[in-house]
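Here the complex is missing a single protein chain, while all its other protein chains stay put.
Chain lettering (A and B) follows the sequence in which the chains are written, and residue indices restart at 1 in each chain.
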Amino acid sequence: MAKVVAVTGNEACANALRQVNPDVCGIYPITPQTDMMQRYASFIANGKVTTESILVESEHSSMSACIGAAAAGGRVITATSSQGLALMWEMLHIASGDRLPIIMPVVNRALSAPLNIHGDHSDAMGARDTGWIQIWSENAQESYDNTIQAFRIGEHMDIRLPVMVCLDGFIISHSIERMEYLEDGEVRDFVGEFKNFLPLLDLEKPKSYGPLILTDLYHEYKRAQHEVMTKVKDVVLDVAKDFEKLSGRKYGLFESYRLEDADIALVILNSAAGTSKDVIDEFRQRGVKAGLLKPRLFRPFPYEEAAEALKNTKAVCVMDRADSFGGYGPLFMEITSALYHLKERPVLINKIYGLGGRDYMPSHAELVLNELNEIAKGGKVKIIKEYLGVRE
Amino acid sequence: MKPKGWKDLPPGSVVLEAGSAVKFKTGSWRAYRPIWHEENCIQCLLCWIYCPDMSIKVKDGKRGEFDLDYCKGCGICALECHGKKGKKAIEMVEEGK
Partner (left out) sequence: MATGLTLKELSKKEDRFTHGHRMCAGCGAPTIVKMVLLATDYPVIAANATGCLEVSSCISEYTAWKIPWIHTAFENAAATISGVETMYRSLKKQGKIDKDVKFIAFGGDGGTYDIGLQSLSGAMERGHDMLYVCYDNGAYMNTGIQRSSATPLGADTTTCPAGDIIPGKLRVRKNLTKIMAAHNIPYAAQASPSHWMDLMKKVRKAHEFIGPKFMNILSPCNRGWRSQTNDAITLSRLGVNSCYWPLYEIEDGVTKITYTPKDKIPVADFMKPQGRFKHLFAPANEWLLKKVQEEVDKEWEKLKKQAECGC
(Lines give C-alpha, C1' and ligand atoms only; values in the text may rest on other atoms or scores of the structure.)
Protein backbone atom coordinates (compact mmCIF):
# COMPACT_ATOMS: atom_id res chain seq x y z
CA MET A 1 0.00 0.00 0.00
CA ALA A 2 1.40 3.33 -1.04
CA LYS A 3 1.63 6.04 1.55
CA VAL A 4 0.97 9.67 0.68
CA VAL A 5 3.42 12.07 2.28
CA ALA A 6 4.49 15.69 2.06
CA VAL A 7 8.28 15.74 1.92
CA THR A 8 11.27 17.42 0.30
CA GLY A 9 13.24 15.85 -2.54
CA ASN A 10 16.15 15.19 -0.22
CA GLU A 11 13.92 13.45 2.28
CA ALA A 12 12.32 11.39 -0.48
CA CYS A 13 15.72 10.20 -1.77
CA ALA A 14 16.97 9.50 1.73
CA ASN A 15 13.94 7.32 2.28
CA ALA A 16 14.39 5.49 -0.99
CA LEU A 17 17.95 4.73 0.10
CA ARG A 18 16.74 3.65 3.54
CA GLN A 19 14.28 1.25 2.00
CA VAL A 20 17.04 -0.28 -0.13
CA ASN A 21 19.36 -0.47 2.91
CA PRO A 22 22.71 -0.76 1.09
CA ASP A 23 25.81 -2.25 2.70
CA VAL A 24 28.08 0.81 2.66
CA CYS A 25 27.61 4.53 2.15
CA GLY A 26 30.02 7.44 1.82
CA ILE A 27 28.94 10.65 3.54
CA TYR A 28 30.27 14.16 3.06
CA PRO A 29 28.41 17.47 3.35
CA ILE A 30 27.74 19.89 0.54
CA THR A 31 24.77 22.19 0.00
CA PRO A 32 22.12 21.34 -1.17
CA GLN A 33 22.79 17.59 -0.79
CA THR A 34 23.92 17.74 2.87
CA ASP A 35 20.53 17.14 4.36
CA MET A 36 19.98 13.95 2.35
CA MET A 37 22.95 12.09 3.82
CA GLN A 38 22.42 13.72 7.19
CA ARG A 39 19.03 12.04 7.23
CA TYR A 40 20.68 8.81 6.19
CA ALA A 41 23.19 9.13 9.04
CA SER A 42 20.31 9.40 11.46
CA PHE A 43 18.77 6.23 9.99
CA ILE A 44 22.07 4.51 10.77
CA ALA A 45 22.30 5.99 14.25
CA ASN A 46 18.76 4.86 15.02
CA GLY A 47 19.10 1.36 13.67
CA LYS A 48 16.69 1.88 10.77
CA VAL A 49 19.31 0.47 8.37
CA THR A 50 22.29 -1.86 8.73
CA THR A 51 24.50 0.21 6.40
CA GLU A 52 28.08 0.97 7.48
CA SER A 53 28.91 4.59 6.81
CA ILE A 54 32.28 6.04 5.87
CA LEU A 55 32.47 9.59 7.14
CA VAL A 56 35.10 10.65 4.67
CA GLU A 57 37.24 13.77 4.69
CA SER A 58 36.41 14.74 1.08
CA GLU A 59 34.30 13.75 -1.88
CA HIS A 60 37.40 12.45 -3.63
CA SER A 61 37.87 10.02 -0.79
CA SER A 62 34.15 9.33 -0.72
CA MET A 63 34.17 8.09 -4.29
CA SER A 64 37.49 6.29 -3.72
CA ALA A 65 36.08 4.51 -0.69
CA CYS A 66 32.85 3.72 -2.54
CA ILE A 67 34.92 2.17 -5.32
CA GLY A 68 36.88 0.12 -2.79
CA ALA A 69 33.66 -0.98 -1.10
CA ALA A 70 31.90 -1.82 -4.36
CA ALA A 71 34.90 -3.77 -5.63
CA ALA A 72 34.99 -5.62 -2.30
CA GLY A 73 31.50 -6.81 -3.18
CA GLY A 74 28.27 -5.19 -2.02
CA ARG A 75 25.75 -2.43 -2.49
CA VAL A 76 27.19 1.07 -2.20
CA ILE A 77 25.75 4.58 -2.21
CA THR A 78 26.81 8.16 -1.73
CA ALA A 79 25.37 11.54 -2.73
CA THR A 80 26.83 14.88 -3.69
CA SER A 81 26.44 18.23 -5.45
CA SER A 82 28.48 20.75 -7.40
CA GLN A 83 32.06 21.17 -6.14
CA GLY A 84 31.79 17.75 -4.55
CA LEU A 85 30.99 16.12 -7.85
CA ALA A 86 33.75 18.14 -9.49
CA LEU A 87 36.23 16.91 -6.87
CA MET A 88 35.13 13.34 -7.59
CA TRP A 89 35.68 13.71 -11.32
CA GLU A 90 38.83 11.63 -11.49
CA MET A 91 37.23 8.82 -9.54
CA LEU A 92 33.96 8.86 -11.50
CA HIS A 93 35.82 7.52 -14.52
CA ILE A 94 37.39 4.80 -12.39
CA ALA A 95 34.03 3.69 -10.93
CA SER A 96 32.61 3.22 -14.43
CA GLY A 97 35.83 1.83 -15.94
CA ASP A 98 35.91 -0.78 -13.18
CA ARG A 99 32.20 -1.47 -13.84
CA LEU A 100 31.03 -0.85 -10.28
CA PRO A 101 27.30 -0.17 -9.77
CA ILE A 102 27.53 2.63 -7.21
CA ILE A 103 24.27 4.61 -6.87
CA MET A 104 24.58 8.36 -6.31
CA PRO A 105 21.88 11.02 -6.11
CA VAL A 106 23.30 14.28 -7.43
CA VAL A 107 21.50 17.35 -6.14
CA ASN A 108 22.27 19.70 -9.00
CA ARG A 109 24.02 22.95 -8.17
CA ALA A 110 26.07 25.56 -9.98
CA LEU A 111 29.87 25.44 -10.07
CA SER A 112 32.29 28.11 -8.83
CA ALA A 113 33.52 30.76 -9.63
CA PRO A 114 31.77 32.80 -8.50
CA LEU A 115 30.61 30.67 -5.60
CA ASN A 116 26.91 29.89 -5.80
CA ILE A 117 24.99 27.24 -3.91
CA HIS A 118 21.83 27.24 -6.01
CA GLY A 119 20.47 24.91 -8.59
CA ASP A 120 21.70 24.54 -12.12
CA HIS A 121 22.96 21.59 -14.12
CA SER A 122 26.62 22.50 -14.59
CA ASP A 123 27.79 19.85 -12.15
CA ALA A 124 26.17 16.80 -13.70
CA MET A 125 26.74 18.06 -17.24
CA GLY A 126 30.44 18.26 -16.36
CA ALA A 127 30.24 14.56 -15.49
CA ARG A 128 28.50 13.72 -18.75
CA ASP A 129 31.45 11.83 -20.20
CA THR A 130 32.49 9.91 -17.09
CA GLY A 131 30.81 6.68 -18.14
CA TRP A 132 28.03 6.93 -15.55
CA ILE A 133 24.40 6.33 -16.37
CA GLN A 134 22.50 9.58 -15.74
CA ILE A 135 18.82 9.69 -14.88
CA TRP A 136 17.13 13.07 -14.39
CA SER A 137 14.11 13.83 -12.23
CA GLU A 138 11.48 16.55 -12.36
CA ASN A 139 10.19 16.44 -8.80
CA ALA A 140 10.46 14.62 -5.48
CA GLN A 141 8.31 11.73 -6.67
CA GLU A 142 10.50 11.16 -9.70
CA SER A 143 13.67 11.53 -7.62
CA TYR A 144 12.38 8.86 -5.28
CA ASP A 145 11.20 6.55 -8.06
CA ASN A 146 14.39 6.99 -10.07
CA THR A 147 16.59 6.31 -7.04
CA ILE A 148 14.84 2.98 -6.50
CA GLN A 149 15.00 2.02 -10.17
CA ALA A 150 18.67 3.03 -10.38
CA PHE A 151 19.69 0.01 -8.30
CA ARG A 152 18.00 -2.39 -10.69
CA ILE A 153 19.52 -0.67 -13.71
CA GLY A 154 23.09 -0.28 -12.48
CA GLU A 155 23.25 -3.72 -10.87
CA HIS A 156 21.77 -5.54 -13.86
CA MET A 157 24.21 -8.32 -14.77
CA ASP A 158 24.50 -7.07 -18.37
CA ILE A 159 25.21 -3.55 -17.18
CA ARG A 160 27.15 -3.23 -13.90
CA LEU A 161 27.64 0.52 -14.16
CA PRO A 162 27.33 3.37 -11.67
CA VAL A 163 24.24 5.56 -11.82
CA MET A 164 23.67 9.24 -11.01
CA VAL A 165 20.13 10.28 -10.18
CA CYS A 166 19.88 14.04 -10.77
CA LEU A 167 17.44 16.37 -9.06
CA ASP A 168 17.39 20.16 -8.89
CA GLY A 169 19.06 21.78 -5.91
CA PHE A 170 16.71 23.64 -3.56
CA ILE A 171 13.85 23.75 -6.08
CA ILE A 172 13.32 20.03 -5.55
CA SER A 173 15.75 19.08 -2.79
CA HIS A 174 14.28 21.58 -0.33
CA SER A 175 10.66 22.15 -1.40
CA ILE A 176 7.95 20.16 0.25
CA GLU A 177 5.83 18.27 -2.18
CA ARG A 178 2.99 15.80 -1.97
CA MET A 179 4.10 12.38 -3.16
CA GLU A 180 3.76 8.66 -2.56
CA TYR A 181 6.11 6.26 -0.82
CA LEU A 182 6.09 2.56 -1.54
CA GLU A 183 6.15 0.11 1.34
CA ASP A 184 9.60 -0.84 2.65
CA GLY A 185 9.00 -4.47 1.76
CA GLU A 186 7.86 -3.59 -1.74
CA VAL A 187 11.06 -1.65 -2.39
CA ARG A 188 13.19 -4.41 -0.92
CA ASP A 189 11.56 -7.01 -3.14
CA PHE A 190 11.69 -4.78 -6.19
CA VAL A 191 15.40 -4.12 -5.80
CA GLY A 192 16.22 -7.68 -4.71
CA GLU A 193 19.34 -9.15 -3.11
CA PHE A 194 22.62 -7.70 -4.33
CA LYS A 195 24.31 -10.06 -6.77
CA ASN A 196 28.07 -10.15 -6.51
CA PHE A 197 30.30 -9.90 -9.53
CA LEU A 198 34.07 -10.40 -9.18
CA PRO A 199 34.22 -9.43 -5.49
CA LEU A 200 37.64 -8.71 -4.01
CA LEU A 201 36.49 -10.30 -0.77
CA ASP A 202 36.35 -13.68 -2.49
CA LEU A 203 39.60 -14.90 -0.96
CA GLU A 204 39.49 -18.17 -2.85
CA LYS A 205 39.82 -16.38 -6.18
CA PRO A 206 42.15 -13.42 -5.71
CA LYS A 207 41.73 -10.76 -8.35
CA SER A 208 43.63 -7.64 -9.28
CA TYR A 209 41.57 -4.51 -9.88
CA GLY A 210 43.05 -1.59 -11.76
CA PRO A 211 45.90 -2.83 -13.97
CA LEU A 212 48.03 -0.64 -16.18
CA ILE A 213 46.72 -1.04 -19.72
CA LEU A 214 48.94 0.17 -22.53
CA THR A 215 48.26 1.12 -26.15
CA ASP A 216 47.73 -2.51 -27.11
CA LEU A 217 44.40 -2.82 -25.26
CA TYR A 218 43.14 0.52 -23.87
CA HIS A 219 41.21 1.34 -27.04
CA GLU A 220 39.51 -2.07 -26.89
CA TYR A 221 38.54 -1.59 -23.24
CA LYS A 222 36.84 1.69 -24.04
CA ARG A 223 35.02 0.15 -26.98
CA ALA A 224 33.75 -2.57 -24.65
CA GLN A 225 32.57 0.09 -22.20
CA HIS A 226 30.57 1.79 -24.93
CA GLU A 227 28.95 -1.52 -25.81
CA VAL A 228 27.61 -1.86 -22.28
CA MET A 229 26.05 1.58 -22.57
CA THR A 230 24.19 0.48 -25.70
CA LYS A 231 22.35 -2.09 -23.58
CA VAL A 232 21.18 0.38 -20.96
CA LYS A 233 18.09 1.69 -22.77
CA ASP A 234 16.39 -1.71 -22.86
CA VAL A 235 17.14 -2.35 -19.22
CA VAL A 236 15.79 1.07 -18.24
CA LEU A 237 12.55 0.31 -20.07
CA ASP A 238 12.23 -3.19 -18.57
CA VAL A 239 12.81 -1.86 -15.08
CA ALA A 240 10.29 0.93 -15.74
CA LYS A 241 7.70 -1.66 -16.75
CA ASP A 242 8.17 -3.58 -13.51
CA PHE A 243 8.07 -0.35 -11.59
CA GLU A 244 4.81 0.65 -13.19
CA LYS A 245 3.27 -2.65 -12.11
CA LEU A 246 4.32 -1.89 -8.57
CA SER A 247 3.57 1.81 -8.37
CA GLY A 248 1.23 2.63 -11.23
CA ARG A 249 3.66 5.33 -12.33
CA LYS A 250 4.93 5.18 -15.89
CA TYR A 251 8.53 5.95 -16.91
CA GLY A 252 10.34 5.91 -20.22
CA LEU A 253 13.57 7.18 -21.72
CA PHE A 254 12.03 10.64 -21.70
CA GLU A 255 8.62 12.15 -21.15
CA SER A 256 6.65 13.36 -24.19
CA TYR A 257 4.13 15.99 -23.23
CA ARG A 258 1.51 16.84 -25.86
CA LEU A 259 4.11 16.17 -28.55
CA GLU A 260 2.13 13.88 -30.90
CA ASP A 261 0.78 16.67 -33.12
CA ALA A 262 2.95 19.53 -31.89
CA ASP A 263 4.32 22.18 -34.26
CA ILE A 264 6.57 23.74 -31.68
CA ALA A 265 8.29 22.13 -28.72
CA LEU A 266 10.53 22.75 -25.77
CA VAL A 267 13.18 20.26 -24.71
CA ILE A 268 13.92 20.80 -21.06
CA LEU A 269 15.30 18.85 -18.10
CA ASN A 270 14.13 18.46 -14.52
CA SER A 271 12.02 20.86 -12.46
CA ALA A 272 11.63 23.57 -15.09
CA ALA A 273 9.69 21.05 -17.19
CA GLY A 274 6.86 21.34 -14.67
CA THR A 275 6.55 25.12 -15.06
CA SER A 276 6.78 24.77 -18.85
CA LYS A 277 3.99 22.20 -19.06
CA ASP A 278 1.52 24.66 -17.52
CA VAL A 279 2.42 27.27 -20.12
CA ILE A 280 2.14 24.70 -22.89
CA ASP A 281 -1.40 23.96 -21.72
CA GLU A 282 -2.22 27.67 -22.01
CA PHE A 283 -0.84 27.80 -25.54
CA ARG A 284 -2.85 24.73 -26.46
CA GLN A 285 -5.98 26.46 -25.18
CA ARG A 286 -5.17 29.31 -27.51
CA GLY A 287 -4.94 26.83 -30.36
CA VAL A 288 -1.14 26.74 -30.63
CA LYS A 289 0.11 23.19 -31.02
CA ALA A 290 2.87 23.21 -28.43
CA GLY A 291 4.54 20.25 -26.77
CA LEU A 292 7.47 19.31 -24.59
CA LEU A 293 10.13 16.65 -24.35
CA LYS A 294 11.72 16.07 -20.97
CA PRO A 295 14.75 13.76 -21.14
CA ARG A 296 14.99 11.25 -18.32
CA LEU A 297 17.91 9.10 -19.47
CA PHE A 298 20.65 11.53 -20.45
CA ARG A 299 23.49 8.98 -20.52
CA PRO A 300 23.23 6.94 -22.59
CA PHE A 301 21.25 9.43 -24.68
CA PRO A 302 18.29 8.00 -26.61
CA TYR A 303 19.06 9.70 -29.93
CA GLU A 304 16.79 7.67 -32.23
CA GLU A 305 13.82 7.81 -29.90
CA ALA A 306 14.19 11.55 -29.32
CA ALA A 307 14.42 12.15 -33.07
CA GLU A 308 11.30 10.07 -33.61
CA ALA A 309 9.43 12.09 -31.00
CA LEU A 310 10.45 15.47 -32.44
CA LYS A 311 10.48 14.70 -36.15
CA ASN A 312 7.11 16.26 -36.98
CA THR A 313 7.69 19.52 -35.16
CA LYS A 314 8.54 22.72 -37.05
CA ALA A 315 10.55 24.57 -34.43
CA VAL A 316 12.17 23.40 -31.22
CA CYS A 317 13.90 25.26 -28.44
CA VAL A 318 16.35 23.29 -26.36
CA MET A 319 16.59 24.81 -22.92
CA ASP A 320 19.87 24.41 -21.06
CA ARG A 321 20.43 25.08 -17.37
CA ALA A 322 24.18 24.72 -17.95
CA ASP A 323 26.56 26.26 -20.42
CA SER A 324 29.48 25.27 -22.52
CA PHE A 325 31.24 28.59 -22.86
CA GLY A 326 32.11 29.16 -26.45
CA GLY A 327 29.79 26.34 -27.43
CA TYR A 328 26.08 25.55 -27.33
CA GLY A 329 24.35 24.21 -24.24
CA PRO A 330 25.01 20.52 -23.59
CA LEU A 331 21.40 19.40 -24.12
CA PHE A 332 21.23 21.39 -27.36
CA MET A 333 24.23 19.51 -28.69
CA GLU A 334 22.50 16.18 -28.03
CA ILE A 335 19.24 17.19 -29.66
CA THR A 336 20.95 18.62 -32.74
CA SER A 337 22.91 15.38 -33.07
CA ALA A 338 19.72 13.39 -32.70
CA LEU A 339 17.87 15.36 -35.38
CA TYR A 340 20.66 15.76 -37.90
CA HIS A 341 19.96 12.40 -39.52
CA LEU A 342 16.33 13.23 -40.32
CA LYS A 343 15.56 14.22 -43.90
CA GLU A 344 13.26 16.95 -42.67
CA ARG A 345 13.94 18.45 -39.33
CA PRO A 346 12.66 21.30 -37.20
CA VAL A 347 14.47 24.59 -36.82
CA LEU A 348 16.43 24.52 -33.56
CA ILE A 349 17.27 27.26 -31.12
CA ASN A 350 19.02 27.13 -27.76
CA LYS A 351 18.26 29.12 -24.61
CA ILE A 352 20.43 29.16 -21.55
CA TYR A 353 18.25 29.73 -18.49
CA GLY A 354 18.26 29.60 -14.71
CA LEU A 355 22.02 29.56 -14.04
CA GLY A 356 22.96 29.67 -10.36
CA GLY A 357 19.34 29.18 -9.32
CA ARG A 358 17.92 32.16 -11.26
CA ASP A 359 14.14 31.66 -11.26
CA TYR A 360 12.59 30.15 -14.32
CA MET A 361 9.16 31.78 -14.67
CA PRO A 362 6.11 30.96 -16.80
CA SER A 363 6.79 34.26 -18.59
CA HIS A 364 10.12 32.82 -19.80
CA ALA A 365 8.38 29.80 -21.30
CA GLU A 366 5.83 32.11 -22.88
CA LEU A 367 8.53 34.21 -24.46
CA VAL A 368 10.21 31.18 -25.95
CA LEU A 369 7.00 29.60 -27.19
CA ASN A 370 6.00 32.86 -28.88
CA GLU A 371 9.36 33.01 -30.59
CA LEU A 372 9.01 29.38 -31.71
CA ASN A 373 5.56 30.10 -33.02
CA GLU A 374 6.95 32.90 -35.20
CA ILE A 375 9.73 30.66 -36.48
CA ALA A 376 7.26 27.86 -37.21
CA LYS A 377 5.24 30.27 -39.32
CA GLY A 378 8.29 30.92 -41.44
CA GLY A 379 9.95 33.65 -39.40
CA LYS A 380 13.69 33.92 -39.27
CA VAL A 381 15.95 32.70 -36.46
CA LYS A 382 17.60 35.82 -35.07
CA ILE A 383 20.12 34.08 -32.91
CA ILE A 384 20.67 30.39 -32.20
CA LYS A 385 22.02 30.58 -28.66
CA GLU A 386 20.65 33.15 -26.30
CA TYR A 387 20.43 33.76 -22.54
CA LEU A 388 16.96 33.84 -21.09
CA GLY A 389 16.05 36.20 -18.26
CA VAL A 390 19.42 37.91 -18.19
CA ARG A 391 19.67 41.65 -17.42
CA GLU A 392 21.32 43.89 -19.98
CA MET B 1 48.99 -15.41 -30.63
CA LYS B 2 46.22 -13.21 -32.03
CA PRO B 3 45.85 -10.05 -29.99
CA LYS B 4 42.60 -9.78 -28.04
CA GLY B 5 39.62 -7.98 -29.54
CA TRP B 6 37.26 -5.86 -27.48
CA LYS B 7 34.76 -8.69 -27.10
CA ASP B 8 37.37 -10.92 -25.44
CA LEU B 9 38.16 -8.62 -22.53
CA PRO B 10 37.24 -9.21 -18.89
CA PRO B 11 34.71 -6.67 -17.59
CA GLY B 12 36.29 -3.70 -15.89
CA SER B 13 39.80 -4.87 -16.84
CA VAL B 14 39.92 -7.05 -13.72
CA VAL B 15 42.81 -9.54 -13.79
CA LEU B 16 41.26 -12.86 -12.91
CA GLU B 17 44.35 -15.05 -12.61
CA ALA B 18 46.29 -14.39 -9.42
CA GLY B 19 50.07 -14.31 -9.80
CA SER B 20 49.85 -14.46 -13.60
CA ALA B 21 53.04 -12.37 -13.82
CA VAL B 22 54.93 -15.67 -13.64
CA LYS B 23 54.16 -15.91 -17.35
CA PHE B 24 56.28 -12.84 -17.91
CA LYS B 25 59.90 -13.92 -17.79
CA THR B 26 62.26 -11.17 -16.80
CA GLY B 27 65.45 -13.23 -17.04
CA SER B 28 66.24 -11.68 -20.42
CA TRP B 29 66.87 -8.32 -18.71
CA ARG B 30 70.02 -9.72 -17.13
CA ALA B 31 73.47 -8.40 -17.99
CA TYR B 32 75.20 -10.30 -15.20
CA ARG B 33 74.42 -13.80 -14.02
CA PRO B 34 74.74 -15.03 -10.44
CA ILE B 35 76.60 -18.28 -9.88
CA TRP B 36 76.20 -20.26 -6.70
CA HIS B 37 79.21 -21.92 -5.13
CA GLU B 38 77.48 -24.41 -2.91
CA GLU B 39 80.70 -25.29 -1.10
CA ASN B 40 80.84 -21.79 0.39
CA CYS B 41 77.16 -21.64 1.27
CA ILE B 42 76.14 -21.64 4.90
CA GLN B 43 72.41 -21.78 4.12
CA CYS B 44 71.71 -18.50 5.88
CA LEU B 45 69.03 -17.69 3.26
CA LEU B 46 69.80 -13.98 3.32
CA CYS B 47 70.04 -14.09 -0.44
CA TRP B 48 66.52 -15.49 -0.54
CA ILE B 49 64.97 -12.80 1.65
CA TYR B 50 66.83 -9.95 -0.05
CA CYS B 51 66.20 -10.97 -3.66
CA PRO B 52 63.72 -8.48 -5.17
CA ASP B 53 62.74 -10.93 -7.87
CA MET B 54 62.01 -14.07 -5.91
CA SER B 55 64.64 -15.81 -8.00
CA ILE B 56 66.33 -18.01 -5.46
CA LYS B 57 64.65 -21.36 -5.10
CA VAL B 58 64.36 -22.74 -1.61
CA LYS B 59 62.94 -26.14 -0.83
CA ASP B 60 62.24 -27.44 2.68
CA GLY B 61 64.22 -24.56 4.10
CA LYS B 62 67.27 -25.33 1.93
CA ARG B 63 68.67 -23.06 -0.71
CA GLY B 64 68.64 -24.41 -4.26
CA GLU B 65 69.59 -22.98 -7.63
CA PHE B 66 68.83 -19.55 -9.05
CA ASP B 67 65.69 -19.17 -11.08
CA LEU B 68 67.25 -17.71 -14.19
CA ASP B 69 63.86 -17.31 -15.86
CA TYR B 70 63.29 -14.31 -13.62
CA CYS B 71 66.61 -13.24 -12.07
CA LYS B 72 67.41 -9.74 -13.35
CA GLY B 73 71.06 -9.98 -12.32
CA CYS B 74 70.97 -7.08 -9.89
CA GLY B 75 73.73 -8.59 -7.76
CA ILE B 76 72.12 -7.89 -4.39
CA CYS B 77 72.42 -11.55 -3.38
CA ALA B 78 76.11 -11.59 -4.21
CA LEU B 79 76.79 -8.39 -2.29
CA GLU B 80 74.85 -9.51 0.79
CA CYS B 81 76.16 -13.09 0.88
CA HIS B 82 78.66 -13.65 3.67
CA GLY B 83 79.58 -17.15 2.57
CA LYS B 84 82.04 -19.26 4.47
CA LYS B 85 85.26 -17.97 6.03
CA GLY B 86 85.18 -14.80 3.96
CA LYS B 87 84.57 -16.71 0.75
CA LYS B 88 81.34 -15.69 -0.90
CA ALA B 89 78.96 -18.34 -2.15
CA ILE B 90 77.65 -16.12 -4.96
CA GLU B 91 79.61 -14.63 -7.79
CA MET B 92 78.34 -12.41 -10.61
CA VAL B 93 79.62 -13.11 -14.12
CA GLU B 94 78.91 -11.25 -17.29
CA GLU B 95 76.21 -12.88 -19.40
CA GLY B 96 77.47 -14.66 -22.48
CA LYS B 97 80.93 -15.10 -21.00
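In this section, a residue touches a chain if its C-beta (ideal position, glycine included) is under 8 Å from a C-beta of that chain, and two chains touch if they have at least 3 such contacts.
Note that the structure is a prediction, hence the values are computed from the model and not measured.
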item: Chains in view touching the one left out; value: A, B
item: Of A:Thr51, A:Asn350 or A:Asn373, the one touching the omitted chain in the full complex; value: A:Thr51
item: Sole residue of A:Pro29, A:Gly68 or A:Gly252 that reaches the chain not shown, by the stated touch rule; value: A:Gly68
item: Footprint left on chain A by the chain that the document does not show; value: 23-24, 26, 50-52, 54-58, 60-62, 64-74, 76, 90-91, 94, 98, 200-203, 206-214, 216-217
item: In chain B, positions touching the absent partner; value: 15, 17-26, 29-30, 44-46, 48-55, 58, 60-61, 67, 69-70, 72-76, 78-80, 92
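Here is the rule we go by: only the chains that are shown with their structure count from here on.
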item: Residues of chain B touching chain A in the complex; value: 3-7, 9, 11-16, 18
item: Touching residues on chain A, where the partner in the complex is chain B; value: 97-100, 160, 197-198, 205-211, 213, 216-217, 220-221, 223-224, 227
